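Missing here: one protein chain of the complex. Every other protein chain is in place.
Labels run A, B and C following the written order; every chain starts at residue 1.
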Amino acid sequence: MYTSSTNIRVHYALTDQMGVVYHGNYAQFYEIGRTEALRQIGFTYKSIEAMGVMLIVTDMHIRFLRPAKYDDLLTVTITLKELPAHHKIIFDGAIYNEQKELLNTGVVTLYFMNAQTMSRAELPKEIREKLQPYFETT
Amino acid sequence: MYTSSTNIRVHYALTDQMGVVYHGNYAQFYEIGRTEALRQIGFTYKSIEAMGVMLIVTDMHIRFLRPAKYDDLLTVTITLKELPAHHKIIFDGAIYNEQKELLNTGVVTLYFMNAQTMSRAELPKEIREKLQPYFETT
Amino acid sequence: MYTSSTNIRVHYALTDQMGVVYHGNYAQFYEIGRTEALRQIGFTYKSIEAMGVMLIVTDMHIRFLRPAKYDDLLTVTITLKELPAHHKIIFDGAIYNEQKELLNTGVVTLYFMNAQTMSRAELPKEIREKLQPYFETT
Partner (left out) sequence: MYTSSTNIRVHYALTDQMGVVYHGNYAQFYEIGRTEALRQIGFTYKSIEAMGVMLIVTDMHIRFLRPAKYDDLLTVTITLKELPAHHKIIFDGAIYNEQKELLNTGVVTLYFMNAQTMSRAELPKEIREKLQPYFETT
């Protein structure tokens, strides 16, 4: 299992007239979480694109429990429960406020795609090697 | 069953550098679809708020099949498969491009909330009466 | 002078917790206004890109008088006061609500760029010919 955590400050543009973060904006927060999860093991999304691989979101499921508010300092946690076997990678996410309350959970599935052929691709070997140690059982 | 359909033109701000609509923006399209579905039976979201009732998104599940592109004229269909029994209302959505290709499906669950007490509320009677005929079996 | 007008419905995502449209979102409204202004004389932005020309925003100046609100049906007017002499085109915009109140004005300057060389380009001849009649004095 690999877990990563990132902080995000809620700015004004992200709120709506209900006085909370607009529900559609959490997709961005989970995307930032995924990007930082990859950066923490040494990869930028740019570096993955340079390997000729794209990541396409194919499924997003968010369950909303409590709203985030303006100026909240959120924590986004992203967990890989399994090392991707093939083209599919599933990021289990959760967002907390500063009081450690769970605001919502988001499970986002992406496919690795060959950027040229636009057909399904494998998890790049370089990333697999970095992730492997987190999934070794003893 | 009640079904409604709305057109949305994709403007530049909604695209991302992959050259397609950013996946997080479909939440907005489904919201526009719900709003217009309600307007078509005679209710604005404002008029619902005036009844002292708020609608809170509690679950959103989107499955992405094909991307929408800049300047596409999309059709969002919203279907109520069941008349809400209590506080929960489920909108089944789908988005198509002009070639009638299915781009993605989105199931969004909302709760009716009493705006003052912030506790769960019933579907307002006025809306139930308007929707009832669509769910009558013979 | 060429003037065009477009309607935009304010959806929930565009509001902020002040209960009005977030000020940064008007850039989108003016962009939609420009796109529809071009469409009304027979050009899509896509068709312009197909001519090998890009339009880059170089200056945007918005003066805010009154806020737009959720579900308002706005009218965006876009005026070309002069036929572009060279690479620069200036769109004078204004946004009104249904009560015909002026909400804000926005002057946006764009440059035509050669998409390959990324150097300044001329207004494409096809567009000039369509616009010419609006600027003829008698």
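Going forward, a residue touches a chain if its C-beta (ideal position, glycine included) is under 8 Å from a C-beta of that chain, and two chains touch if they have at least 3 such contacts.
It should be emphasised that the depicted structure is a prediction, and the values quoted were computed from it without experimental measurement.
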Among A:Asp71, A:Glu101 or A:Glu126, which residue is in touch with the absent chain?
A:Asp71
Touching the missing chain, which residues of chain A?
9, 11-13, 27-28, 31-32, 35, 44-46, 70-71
In the whole complex, what residues of chain B lie against the chain that is missing from view?
12-13, 15-20, 22, 24, 70
In terms of residues, what is the contact footprint of the unshown chain on chain C?
18, 23-25, 27-28, 31, 54, 56-64
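One rule holds for everything that comes next: only the chains that are shown with their structure count from here on.
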Quick one: name the chains whose C-beta contact count is the highest of any pair.
A-B
Calculate how many whole Å lie between the centre of chain A and the centre of chain B, each centre taken as the average of the chain's C-alpha atoms.
25
Per-residue overlap in chain A, given as positions that touch at least 2 other chains
18, 24
